[in-house]
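Quick one: the structure is below, and I'll ask about it shortly.
Here the complex is missing one protein chain, while the rest keep their positions.
Right, chain A next:
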């Protein structure tokens, strides 16, 4: 360094500030949101086209009389069933009976699965003891729990909730365990240097870092809740239990009412998809987007 006088030092720091501002401007990552039109064309249109195609193929098969009408009803017959239920005012009662059960069951599964998952993830002995059982339970179809639940609790709502819990709790707990396991060790080290150890570490580092895995577990937990409930409703029908979507399906079989069966299946599918689309997907997307983890396709 030939010149070390203050003016040159000052201009040098100014240089640095300017250079830095330029670099920041050049390298700043532009985050843009997709316009609504593009969302409509790229995300909404394709599934609509697919549904239209399915309906078309269905109608063609019916028109070609590939099988007896009582085996394959026309789309219009299913639509008529829907209209009848709507006019009778039973449609929303049936939907609400099942949806309210599933959501309440899911919330209970959430309340049990979350602390259970934390225990399994953080306490080595608990993990060794019940970790394998918990992940094994996920592969057990929850319909298997219906017969014992009926014998334990009788034909009551509590039996439905038991089946939902046995189906959904393992999913939620396992999702949280997976989320905690995938927390990068670097975050834990950084947290420790900042003084986040023990409970403070769990609260400020581990829980937020595990959130994406936890949400994925919740999503799966909802799917399991809904499936378990449908299994329970189909098998265990009783006048005291009220009419849910599962019973609607079972009634269709008893009455050899194919349009009613189709309607029940479609409604079960629609509810499952709707809850996912309205609650879980937006939640998951907003978490992933805020972390820059959402890859634009």
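Structural remarks
Following the convention adopted for this analysis, a contact is a pair of C-beta atoms (placed from the backbone, for glycine too) under 8 Å apart; a residue touches a chain by one contact, two chains touch by 3 or more; residues count from 1.
Here, contacts and distances are computed from a predicted model.
Remark: of the listed names "Aspartyl/glutamyl-tRNA(Asn/Gln) amidotransferase subunit B", "Alpha-L-glutamate ligase-like protein", "Menaquinol:cytochrome c reductase iron-sulfur subunit" or "ABC transporter ATP-binding protein", the one matching the undisplayed chain in UniProt is "ABC transporter ATP-binding protein". Among A:124, A:189, A:253 or A:285, only A:189 touches the chain that is left out of the view. Touch with the hidden chain on the side of chain A covers residues 1, 4, 9, 12-13, 16-17, 19-21, 23-24, 27-29, 31, 186-187, 189-190, 192-196, 200, 204-205, 208-209, 211, 287, 290-293.
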